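Take a look at the structure set out below.
Here the complex is missing a single protein chain, while all its other protein chains stay put.
Here is chain A:
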């Protein structure tokens, strides 16, 4: 459990991953952008949507260069459609 993040996926992204939540390995601290890259590497079907997906870390939108650390809750946020 040490070098992992809790990865949440919603709506269309969840359908692609086949799970709403999974434990994702984090070999070393990386940025939010890099983590999305790693997730796309494991789930190639996500690649076409990559530029539309925002990453949230611990419940707030992350800047692309924001650090992600082991134990963080990371969420894939597809284009939102509230209202």
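Assume a residue touches a chain if its C-beta (ideal position, glycine included) is under 8 Å from a C-beta of that chain, and two chains touch if they have at least 3 such contacts; residues count from 1.
The rule is short, and it goes like this: contacts and distances are computed from a predicted model.
K.L.:
Tell me the UniProt protein name of the chain this structure doesn't show, selecting from "TIGR03915 family putative DNA repair protein", "Electron transfer flavoprotein subunit alpha", "Biopolymer transporter ExbD" or "Molybdopterin synthase catalytic subunit".
P.N.:
"Molybdopterin synthase catalytic subunit"
K.L.:
With the missing chain put back, one of A:7, A:39 or A:53 would touch it. Which one?
P.N.:
A:53
K.L.:
Considering the whole complex rather than only what is displayed, give the residues of chain A touching the chain that is not shown.
P.N.:
Contact residues on chain A toward the absent chain are 8, 10-12, 15, 33, 37, 47-54, 56, 59-61, 64, 75, 77-83.
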